[in-house]
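Below is one structure, written out as structure tokens, with a few remarks after it.
All protein chains but one are shown in place.
After this line comes chain A, so read on.
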Amino acid sequence: MEGLKKEVVMNDHKLTLEQLSTKYSVDLTKGLSPKEAQEILTREGPNTLTPPPTTPEWVKFCKQLFGGFSILLWIGAILCFMAYGIQMYFSEHATRDNLYLGIVLAVVVVTTGCFSYYQEAKSSRIMESFKSMVPQKALVIRDGEKMQINAQNVVVGDLVEVKGGDRIPADIRLISAEGCKVDNSSLTGESEPQTRSPDFTHENPLETQNICFFSTNCVQGTARGIVIATGDSTMMGRIATLTSGLAAGKTPIAREIEHFIHLITSVAIFLGVVFFGISIILGYGWLEAVIFLIGIIVANVPEGLLATVTVCLTLTAKRMARKNCLVKNLEAVETLGSTSTICSDKTGTLTQNRMTVAHLWFDKTIYKADTSEEQIGKTFAKSSDTWFILAGIAGLCNRAEFKAAQETLPIAKRATAGDASESALLKFIEQYYSSVKEMREKNPKVAEIPFNSTNKYQMSIHLREDSSQDHVLMMKGAPERILEFCSSYMLNGHEYPIDDEMKEAFQNAYLELGGLGERVLGFCFLNLPKTFSKGFKFNTDKINFPMNNLCFVGLISMIDPPRAAVPDAVGKCRNAGIKVIMVTGDHPITAKAIARGVGIISEGAKIEEDITAQLKVPNSQINNREVKAIVVHGSELKDLSSEQLDNILQSHREIVFARTSPQQKLIIVEGCQRLGAIVAVTGDGVNDSPALKKADIGIAMGIAGSDVSKEAADMILLDDNFASIVTGVEEGRLIFDNLKKSIAYTLTSNIPEITPFLLFIILSIPLPLGTITILCIDLGTDMVPAISLAYESAESDIMKRAPRNPKTDNLVNHRLIGMAYGQIGVIQALAGFFTYFVILAENGFKPLDLLGIRLNWENRYLNDLEDSYGQQWTFEQRKVVEFTCQTAFFVSIVVVQWSDLIICKTRRNSVFQQGMKNKILIFGLLEETLLAAFLSYTPGMDVALRMYPLKIFWWLCATPYSLLIFIYDEIRKFTIRRHPGGWLESETYY
């Protein structure tokens, strides 16, 4: 694994053609023979990427069934069956309660497991639809014959030919090329097409011109080369292997649930053991004590919570999907909320991934063009004659054209054929000047020299529109090259000879635009003399026309502009305490310009360029306020130790990594994680996928993203827009807060559910609350209200606070347990017991006479048990009273849960500030009440669930306690608001 993280060593690009021919024993003109190719294919295997080991469906299902929270319920179920077994073995009249409880627990786990499996299967089906299943073809030359074969049959040593529009079938060392450009963005993140030629230009195989990489695209031109690697050994293959070899860590919410399980289990075992001891001391038998122990532990299991949490997460996932964040893994819903660092890719995520004209320079003035996605016309000096000429050159000396049949689309959205910069010019002229098509029809092209990397210019000769006999020569290219051809320049439509002042102005403009990270092109023209009238044969190989003393017109600069919503989104992230780091394969200047444009580097920030100088200064002496932004070059990053990297990450608030390799992205992510950050990584290319996998949450792009990146990611932005991440963060934070509330609500009723059993043991009173009624609360009345808390709106602006600290700010902490169990839960239990004692007393059993009555009460042969008034009760008669009490206890819990639900709506604010706008919550209140009434009053419930109708007055017994809960908590929250950071907050604010 570590080996893969290192940079790839490759030297094929350094070889001469002869060496290459020898190394792969192939004829550079005829290629391999079919027989040789077949042999190699058998030996090396097909040219495909080994698909990442897919988890079998049943394993996924089992993970849902036995992962995380479910394990708690399974243990509960097993304990129940054990208890039932023990009871069965030793007593014939064993109650079936434990058996039922065990079955219900198992059913709950299986149902929720199926539910979340179904949810995830659904989102992975959406994933499947992304995959394109078109088989790739490749043109190979074997024995001198060109043949189309399936790309997977290409072997090492094959001579292949690629042309514009093809996907590169393998890693290729070029031996010849004509105007070849490749789009390496999926591998390196560079947004501009790269020129490819047979020349060895750079030590780094990724940057040298004579290598084309598997699965990148050839944009234009043609090239021939020898395959030097296929399948998994290609650059792309290595990255894919690196990705699938990385183990994705646990999601933060999974860690939180684990922490919660630890807490709950500790409480359960503590209570169980204490009461085991007590029951032994009270003289119960060992067996009974063990049954009690199991009973208490199981009673602590919040049966409904697993379902509640799953439903809450699902609801949020759905809400996020509506806002273009598709969550692959349910648990990842919350992860964005706790994210403290976002490592964002540049191309496509922050930018539009579309070259657009940004600035023009003519008449010695820089004009700004509109780069927004909508491209609604914005005005600049259109009246100048220079502009007409400049527009003419940009439109005519241009090989790009619109693809057919998209006249209805806005110009910016139309697809074009041709180089990215030329397309940008084409769209720009179409938008701001006139129809390029008409222009070209009026000024037909008679000769052309296409752009190449040695000339660095493009020239074309057109018939002039105004005089059909004359020609005009137009040229565009690298500004310094263009200026060399010129002797005059145009100012407001008039020609002037070039002087030093103009040269200086030109230099300044060129530097300024270049400094913005923009690609600058110069434009010039020459009206050819009459001697070159219509019909003259222009020869572009042996130039037979003048190509000097041209007239310089102006500069046009282009950039892949930031998406409109991104600066705002970055600002929101900043407010939310999230550090946004740009990690890109692109050049530092472009990266820096975009970073400034979107606010990753804030305006006026001093950028530290020379990190080596800084590293010599001891850490303590670095003035963080002065050097808060930094641009790190990939080549520098390579030499850094992990301590130095940590240092950079820690001491700079604004960081841009440029020219980074996939391996380095991974190292950066690991560095952030080492510093305790929860890292989100966005990316679309294959090069991003290792980092996506390693990140706490990997975010892939739905439109531009490669399959590999989508596979590795946890979340997919359906609109490729960075701004959608902010929505995700907001939703994630909200669900974390609301889960806390939901859990607090659900846990509270655990106390009135456990205490009856405890007092049954200690005081030997008739059992105040039975297993069935407990289940009715946990899986019945509590469910909808608990879920409704997921719809609760935020108490304050959650996007203005720092991300939670995963170490200290837990989902469930001792304060939550203290509040739920120690305070509200106890009041609830008292409410239940009060109701219980009222009913028994009103039926003849006064509270004091109940103490110690258990053995007689439970004796089914004692049918004349006397109450406080001397009345004699048969076993069944007192059981009916007991079950009536249990029903009333259940109803009391519902009554006190009303106010618990209302107080759980907020953690700090008063309910009067928060309001009762949550309609689902109001529905929840009604639903639990109606359900309780239904369970109590429906005829036949006495047989089915042993629940009995209650007198109306018994519903009211718990209301004073319900009121007390509300008043107590309002006072508590009022004190917390009054004394921020005070004792009450530190002990009870969860």
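Here is the rule we use: a residue touches a chain if its C-beta (ideal position, glycine included) is under 8 Å from a C-beta of that chain, and two chains touch if they have at least 3 such contacts; residues count from 1.
Rule of thumb we're sticking to: contacts and distances are computed from a predicted model.
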item: UniProt protein name of the chain not shown, from "Sodium/potassium-transporting ATPase subunit beta", "aspartate transaminase", "Golgin A7 family member B" or "SKP1-like protein 19"; value: "Sodium/potassium-transporting ATPase subunit beta"
item: Residue, one of A:206, A:881 or A:935, that touches the chain absent here; value: A:881
item: Absent-chain contact - pick from A:10, A:826, A:911 or A:941; value: A:826
item: Residue of A:124, A:871 or A:938 touching the missing chain in the full complex; value: A:871
item: Listed residues A:675, A:841 or A:911, member touching the removed chain; value: A:841
item: Those residues of chain A which, in the complete complex, touch the missing chain; value: 822-823, 826-827, 830, 833-834, 837-838, 841-844, 846-847, 861-864, 866-877, 880-881, 884, 951, 960, 964, 983, 987
